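Notes to accompany the following structure.
Note that one protein chain is taken out, while the other chains of the complex remain in position.
Naming follows writing order (A, B and C), and every chain is counted from residue 1.
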Amino acid sequence: MHPDPHDDGVPEPGAAEVAVREAAPGVHVVAVVGDVDAQSLGTVRLGVERALEAGARAVVLDLTGVVLLASAGMTLLLELTDDLRLRGAELLLAGSGRTVRRPLAVTGLDRALALHDDVPAALAAAAPPARHESPQN
Amino acid sequence: MHPDPHDDGVPEPGAAEVAVREAAPGVHVVAVVGDVDAQSLGTVRLGVERALEAGARAVVLDLTGVVLLASAGMTLLLELTDDLRLRGAELLLAGSGRTVRRPLAVTGLDRALALHDDVPAALAAAAPPARHESPQN
Amino acid sequence: MARPEPPVTNGPVTCGSGVPGDRFDPPEDVEVRVPAGPRAVITMRTVAADLAARAEFTLDAVADLRMAVDEACSSLITLARPDTRLTCTFNVHEEHITVTASVLTTGAERLDTDSFGWRVLTTLASDVRMLSATPGQDGDPFRLALRLSVERLGTPLS
Partner (left out) sequence: MARPEPPVTNGPVTCGSGVPGDRFDPPEDVEVRVPAGPRAVITMRTVAADLAARAEFTLDAVADLRMAVDEACSSLITLARPDTRLTCTFNVHEEHITVTASVLTTGAERLDTDSFGWRVLTTLASDVRMLSATPGQDGDPFRLALRLSVERLGTPLS
């Protein structure tokens, strides 16, 4: 993995736990539990990277277990979306809780990111016939 | 109502909310939500008094909604149990949550008080054929 | 008894001035100090959210306050002198909660107000102010503070 320019050297263990699983051929779910903030950027990135290394062309980032989505975390979501697009893959976000919807709504990022209500909805949106983001809201 | 010797004059509004309802003829349920501590003694007493004034001979004190049971609250439970017995009535406690079981277990008061798992169990124990406390634990 | 007594009926009767959440109408102020590290941020936002929830602010407001406190404290701790503390005071008012977070800095540091983080902070909170104190004659070091308020109903969406 390339060194992460967003690790700002804060000497703190990861604030999030990430689990990666293959949901369908080429489609991986990366589930994040905890805070998506400056401390956990590396952990979340690592999870997505794992999925890509394992051959994912679509990655569903499951944010259902996110406790707090900080500005650094929102920046990460934008960057990952761009990153994956450049690499010929696709990032889909899943999560309907206030801890995720509220920061994206307040900052207006919900207009730039495709946030699906849950993992099944995101998986459906990632299926080959409909391989583009479905702007639901 | 007689003045409450246990109101220690702390100038704070009640820490608990109490609702009284008649569950069967002569059987009232007094539901307590909040903290049973020095501040809320008067409120809880008032609820039980209401039930007695309305003709209850058995009062189920529903502690399901109790957030914290402090020492002053445990003393109150003992005193109410004695009070009602002297007045020819019966006090039954209902509640299975840790916030109630734990303080009674730690102090050993669970051996002196009849704590039923829920209101139906307490009501069953209060029914005329079985009008005594059933020591379940 | 001074307390007005509710009427006796056969239906439900409630007593008490309210559930635990709504009994603390008057302003409350809480001061918290923790070593200025990442853990501090979690403690501070937890205290903030608890105070807002107990003051019956809306769920949006509680969420906004948690995030604003997180942003403010996260920024400040990056500038804190080693082995010093982050201090937050929380003032709970009828219609808003004001938080003042501060750290001791190694110099006349300021936070970058062009960052996305700053924009998020100023979107979430009203009346965000950066306050700094230079060393006094008694040798006090530099102190940098952020003051912000979140309204009872939360941030209106634009």
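Just so it is clear, a contact is a pair of C-beta atoms (placed from the backbone, for glycine too) under 8 Å apart; a residue touches a chain by one contact, two chains touch by 3 or more.
Everything numeric here is computed off the predicted structure, so don't read it as measured data.
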Selected residue (touches chain absent from view) among A:G47, A:G73 or A:G95: A:G47
Options A:V67, A:L80 or A:L93, residue touching the unrepresented chain: A:V67
Interface residues of chain B (partner: the chain not displayed): 8, 10, 12, 15, 35, 37-39, 68-72, 74-75, 98-99, 102-103, 105-108
Contact set of chain C toward the excluded chain (per top definition): 20, 24, 28-35, 39, 42-43, 46-47, 50-51, 54, 85
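Heads up, the rule we're going with is that only the chains that are shown with their structure count from here on.
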Chain B-chain C separation of Cα centroids, rounded to whole Å: 37
Distance from chain B to chain A - Cα centre to Cα centre, in angstrom: 50
Per-residue multi-chain contacts in chain C, two or more chains: none
